[in-house]
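Just one protein chain is left out here, and the rest sit where they should.
Labels run A, B and C following the written order; every chain starts at residue 1.
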Amino acid sequence: MTRSLILGGVLSALVLLAALLSFIWTPYDHTAMNIPAKLQAPNAIHWLGTDHFGRDILSMIMVGARTSIAVALVAVGIGMGLGVPLGLAAAAKRGSWLDEGIMRANDLVFAFPSLVIAILITAILGAGAINAIIAIGIFNIPVFARVTRGAALSLWQREFILAARVAGKGAARISAEHILPNVANLLIVQGTIQFSLGILAEAGLSYVGLGAQPPLPSWGRMLADAQTMVSLAPHMALVPGCAIILTVLGLNLMGDGLRDWLDPKLQGGRA
Amino acid sequence: MTLLEITNLSLSIGAFPILRDVSLSVDPGEILAITGESGSGKSLTALTILRLLPNCTRLSGHLSLEGQDLLSLSEEQMCDLRGRKIGMVFQEPMTALNPVQSIGDQVMETLLLHSSATKAEAEAEARNLLDRVGLPAERFPLSRYPHELSGGQRQRVVIAMAIAMRPTLLIADEPTTALDVTTQAQILDLLRDLVLDYGMGMIIITHDLAVVADMADRIIVMRKGEVVETGSTAQLLANRRHPYTQKLFAASNHQADLPTAKTTDPQDTPLLEVRNAVRDYPLPRKRLFAPAEQMRAVDHVSFALHRGERLGLVGESGCGKSTLTRAILGLEPLQGGEILLDGTPLSGKGLTAEQRRKMQVVFQDPFGSFNPRHRVARLITEPFHGVPDAPTGQERDDRVAEALSAVGLNPDDAGRYIHQFSGGQRQRIAIARALITRPELILFDEAVSALDVSVRAQILDLLAELCSAYGLSYLFISHDLHVVRSMTDRCLVMQKGRIVEHGKTEDLFATPQHPYTTSLIAAAPVLPDLATGAA
Amino acid sequence: RDTVTVALQLEPPHLDPTSAAAGAIDQVLYSNVFEGLTRFMGDGSVVPGLAQSWEISEDGLSYTFTLQDGVTFHDGTTMDAEDVKFSLDRARAEDSTNAQKALFADIASVDVVDPLTVKLTLSQANGNLLFNLAWGDAVIVAPETIDTIKTAPVGTGAFTFTNWVQGDRIDLARNPDYWGEAPALNAATFKFISDPTAAFAAMMAEDIDAFSAFPAPENLPQFEADPRFQVLIGSTEGETILSINNKQAPFDNPKVRAAVAHAIDRQAIIDGAMFGYGTPIGTHFAPHNPAYVDLTGTSAHDPEKSRALLAEAGLADGFTTTLHLPPPSYARRGGEIIATQLAEVGITAEIINVEWAQWLETVFRGKNFGLSIVSHTEPMDIGIYARPDYYFQYDNAAFQDLMAELTGTTDPDARTKMLQQAQEIIANDYVNGYLFQLAALSVAKADLQGLWANAPTQATDLTVVSWAK
């Protein structure tokens, strides 16, 4: 276990815990407005202060963690769910039109400016968490397809694949039985990274008003709400900002740590 | 005066002792060979001399070059020494050169670094050096890049770099292991000539005793970080005092006790018959709409293998041996000809389950041929896939146990993972996997090439045992003539995709007909007959 | 100093106030570059503009305008009756793309009497005509330059258009040949800053001298506390309402609409969404208008009553509807508050944030909504309640008759009476939830004088703006 894995794991676990806890308990109802008590700095009653509607920021952060995690998780799920099979197929049929087609389509998706497309998607489908998921998920597909294909291609060169082919196993079966388990580590690592990018992307989309819609709290929207009030109530920007930073930091550290931990090549290479 | 003097050198990396009390010396003009099995500390001894060790090493003992204490030198002084006084040639020519720099620049770099030569002078000298190592100007201008050279040619560039400053000591760590026999012979000749020409001292590290015997003035045998025996070549070859040395030489010269082949009736349907097989690979198009050109990897190959027969296939790297194997296994389509297994032709869509049951394969790489995520039981039962009457449950377990026992492993090993086994054990598992369907024919594609001599000897013995126990027929593919000679009844010689010669193994080795076969046999280093000197 | 940089939130799409919804265009050009026959003053009164004076016939069907003498367009050509006729005919033509074509609906013909006299004949008397002609959509344009008006506007105003860096700013310069009183400023720049945070930062960093219609009311106390700045608080013509789809069940039941109205706590919305800026309204009428009646009591905050009304309407368990919110923060923030307030009486309002284009498509044109929040910024627009096809689909024959009668009435007292009656009808019918009158909030350097505090129309009149010594 590396230091970064532990630190990252602890940070991520804290965020996850806060999100889970919010299902059964938050200090206050995160939607309850109390306009006379608005913009309070952190104090004994509201540990992280209140927002411009007098809502309890701690409660909103906790429920917001749920939103961030859910959006990013499902988006990564979409990316993996579609990208990994595509990558496996491309690698299995290396050099074929299928491979070529998948890779070119990947390049094409990469070529589209992601934020512009996200904005377009929400212009077409309307703003909302689901559409944010779609927008983020779409751009996760080529990432996973590419990573999977790259790793799978080198695995296909290995002799144990040859052995499986000698046993008469087809490409699909080999991909499922031999390739997938051996790229799993890589996918887990990439998954954590995409997960953290998803959280950033959700925050960005919500910040421009295209992510989760009220009353569902979202860190990005909290930042958007806070933006005109930075000099008035800095905690409104600092608290969600730090929540995002710590979560992303935690996930990235965990991803790095996992990579070192899971990759035998680097094992022992640490001073 | 001795050139290099090492006394009581000990080295540990982290908590692990690697070298223990190693002492050796090299005189000018002398070739010292260090030999021993994999992991015995040969390379680290060489790296210690250059002081290019990994981090966290602890070093003790005495190390001096031309009377100068190397261990007391600062890193800067060592940098000055490396390349100027000590040249080094590493094993892997494919990766030892910077891929983005021309060979000329890389050779010149040593010169520019250690002398006050101008660029033009360095260029001229680099040219000389390349000429000297056998890379003439007309075919190998300085502007060539490493990827444009073959492995042997790259190794020559590395050698040119190492001798650029006429170092007093040249260290060559397995300089030819990655090369073909014929290329190996050329490189070894080159090194020997250089030592003679320049009066350098040389340390050559190799696990190939035949090379050792051929090259060295003196030999050091290492085991587990210790020097077990040292002496002049003639003396050491004759005496072999230490039991380990004896074992090593015995293993190198190992003759498996192959049961005599059943005489086969040539009128029988051959177990495997290859008729005019052709395999083309499309080359990348030269121009966008130019027709794709073909690379013919297997060129009208025909042969037959009868029941009970052990057929060898030798040839240089890249001549098409593996391609042919894959075609026989139905993994690659043929562009011409056909392959019959027990009289029935293989269809284009791969083998039927019955054909697969009859024919199994063992690959070269003991580390790459198993899925690291599966347990041994699952790994070795993989050939049962799609076999209609594959055993299940208890019967399957029994078959696993039987196969493991047959290759000398414990049936309990079925529950372990592959990383828990050594290379030799892995190759046993690979053989167990091939045996589990009780096949009639096994293909061995370089099945022992990656193994240490002593392990190799064990595996060869195992094969011989299996031959007598099961009456195996196999196709044994290797570039190692010595092994093919001891393991087969009949032999094919392949060059550039064609079978250039075939015949009874003994006849073929004794009286080669084709010039290619002759050159192959000539290039292969052989251990001198040791029988006389055996104590 | 004789230059000023004024920031605005919205950049005009192009510079022809007579062929687009003109808000952003008027903000830059109204009275500065373009002028009409009449014009609004900062207090909302309508005074002579290019028309020096006018005469109205007894029956109210013909208006004869005498134009100012010696007026030239910025390209040097003179402005005369022909130009007026051209401008008005263009605006009311069959294929006109004037966004407020309805303003000219009652004009039957425009005739040139002599170069400085023009006569408008109406098809029916219209007491609003002078007011209508003061709109930015009715300014006088030069026929010679009409083809390039969208990028290089040529008007008669005190400033000439000099440069437009799209996405960034528009520059104006003093018109040396202005017919009226010369402005104090030599040049002016309008900068477009849509992001409220950026607006605050730009003002604080003194990158700009003034911000007209400052988008973030929460920052105003900071400007007020800062001696470098002054905050101008006035009124606009923007009635901010919770519009209700009167044709959609259950809102077709007046009791349900009343329940919605009583569920709303206006003060909380004004405090929460507008940080206290805004005047509560109880009907669709600007409080600063003399004819305004305070009807806030009709829809006072009373959740008990609201729940009772819902029960009476057979919706004791509440119901679910949609709340479409366009981008402005009054709508987005107000919507969040209203959704919680409605939730208290059992109405679940699902918030759907939309862009303006979507809002126009789904809410305004498609009438596919339950509730929405929008500020109706057109002056004197109570007439929209007489249009049954208008998006909130209020269809009341009595109200429609009243409006028709109002249009034909010119007597001020009679008009006031009718307007008050109209206000009461819609308030009592709970057509929409009436929230507050949008405040005009501007921030400027402390020594900048003459900016309009109120916004009777969307304009930034620079003709009287100057720096204090």
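Operating definition for what follows: a residue touches a chain if its C-beta (ideal position, glycine included) is under 8 Å from a C-beta of that chain, and two chains touch if they have at least 3 such contacts.
Everything that follows uses one rule, which is that contacts and distances are computed from a predicted model.
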Listed names "Cytochrome c oxidase subunit 3 family protein", "Glutathione transport system permease protein GsiC", "Polyamine transporter subunit membrane component of ABC superfamily" or "Heme exporter protein A", with the criterion being the UniProt name of the chain not displayed: "Glutathione transport system permease protein GsiC"
Contact residue for the chain not shown (choose from C:102, C:398 or C:468): C:102
From B:79, B:278, B:340 or B:500, residue that would touch the chain that is not displayed: B:79
Which of B:8, B:38, B:60 or B:95 contacts the chain that the document leaves out: B:95
Subunit B residues that touch the omitted chain in the full complex: 50, 52, 75-76, 79-84, 86-88, 90, 92, 95-102, 109-110, 113-114, 145, 147-148, 158, 161-162, 284-288
Where the unshown chain meets subunit C, residue by residue: 11, 13-14, 19-23, 94-102, 150-151, 165-168, 191-195, 197-198, 201-202, 204-205, 207, 327, 355-358, 360-362, 364-365, 374, 376, 378, 381, 384, 391
Missing-partner contacts on subunit A, residue numbers: 104, 107-108, 110-116, 119-120, 123-124, 196, 200, 203-204, 207-208, 223, 227, 230-231, 237, 241, 244-249, 252-253, 256, 270-271
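As a convention for this text, only the chains that are shown with their structure count from here on.
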Distance from subunit B to subunit A - Cα centre to Cα centre, in angstrom: 47
Mean-CA-position distance for subunit C and subunit B (Å): 87
For subunit A paired with subunit C, centre-to-centre distance based on mean C-alpha positions, whole Å: 44
Subunit C residues counted as touching two or more neighbouring chains: none
Sites on subunit C touched by subunit A in the complex: 195-197, 200, 204, 216, 218-219, 221-222, 268, 271-272, 327, 332-333, 335-337, 339-340, 343, 351-355, 357-358
Residues of subunit A defined as touching subunit B within the complex: 158-160, 162-169, 177-178, 181-182, 271
In the complex, subunit A residues that touch subunit C: 31-33, 35-36, 38, 52-54, 123, 126-127, 209, 213-215, 227-232
